[in-house]
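Yeah, one chain of the complex is gone here, protein chain that is, but the others are all in their spots.
Moving on to chain A:
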Amino acid sequence: MSQIETFYDVMRRQGITRRSFMKYCSLTAAALGLSPAMVPKIAEAMETKPRTPVIWVHGLECTCCSESFIRSAHPLAKDVVLSMISLDYDDTLMAAAGHAAEAAFEDTIQKYKGNYILAVEGNPPLNEDGMFCITGGKPFVEKLRHAAKDAKAVISWGACASYGCVQAAKPNPTQATPVHKVITDKPIIKVPGCPPIAEVMTGVITYMLTFDRLPELDRQGRPAMFYGQRIHDKCYRRPHFDAGQFVEQWDDENARKGYCLYKMGCKGPTTYNACSTIRWNEGTSFPIQSGHGCIGCSEDGFWDQGSFYDRVTDLTQFGVEANADKVGMAAAGVVGAGVAAHAAITALKAAQKKTQSSKEEA
């Protein structure tokens, strides 16, 4: 145990004092919307935990999720990879290839049965017997099923894994299929977006490491802490919407004043994501702040909802809440999925208790 470097070790070694470390834990708690009472628990987790093995597989995708992940500023991607998780298989970043890579994959599954997290970027195509996405000479879907079988939990990174994304847009020629339609017996955390925000990705992982549980999920299986509200709800341009001040045309006077982009097709009113609060790339900006409407990339089937410049038509200015709620409900799918996920969380916790060697608060 003493050989294993914990997150606390990392911070101490970088010259960070105990006091600053505790402050970091407080900030983490605040960022995750947790009460100050949780701070000691976060601190303890970071002081004692060995690194959790992660297998990160890639189906049909564009790698934007991996690219987003490495943009994380807090925590830094290097600290996640060196000190928080053990990324034992990730074909985008790993040193080994071919047989040696496949061996690392198998070895991790065998060694950490039931204790590794499976992160899925992209999705499996089911047409052509799955051979529209081949890895190791076999259909990707086989690899996905194999890795999922003994995983503790599955993270569906991004719109591809969560909903299908662009290759599943009509007519979906490869029958690209989201992960939860192929893996039906595991807790799945959907982290949608094309890609998801970097700090949301690392936030989900650190939450799981810190609290030994899945984040609370909404009916669609998304972490409620990051996907609980519409972009519109927290948009800094919302007062302009309420005041009826709109951009009427690209680069007009109103655009230069930062008015609301609703009339330019902004999908903020129907999109659940943290873009308007956490923002992108260390809080630098987000699409609306940079003058383009939201295209709704974290919503199911956003490619097939008409042009990105079509106004959200069933939205009247004062009826926005009710209408957008309806949109959210319609997209939410069956309630049963949420129940299943909850049952799985319980199972997960039980499994963890069994295997955790470190002391754990009741």
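We take it that a residue touches a chain if its C-beta (ideal position, glycine included) is under 8 Å from a C-beta of that chain, and two chains touch if they have at least 3 such contacts; residues count from 1.
To be clear about the criterion, contacts and distances are computed from a predicted model.
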| item | value |
| --- | --- |
| Record-based protein name (UniProt) of the chain missing from this complex, from "Uptake hydrogenase large subunit", "Copper chaperone PCu(A)C", "Metal ABC transporter ATP-binding protein" or "M16 family metallopeptidase" | "Uptake hydrogenase large subunit" |
| Residue, one of A:25, A:42, A:288 or A:312, that touches the chain absent here | A:288 |
| Contact with the hidden chain (one of A:156, A:174 or A:220) | A:174 |
| Which residue of A:20, A:63 or A:184 touches the chain not shown here | A:63 |
| Missing-chain contacts mapped onto chain A | 3-5, 9-10, 13-14, 50-51, 53, 58, 60-68, 70-73, 76-78, 81-83, 85-104, 107, 125-141, 165-167, 169-176, 194-195, 198, 237, 249-251, 255-259, 275, 280-282, 284-292, 295, 297, 303, 307-309 |
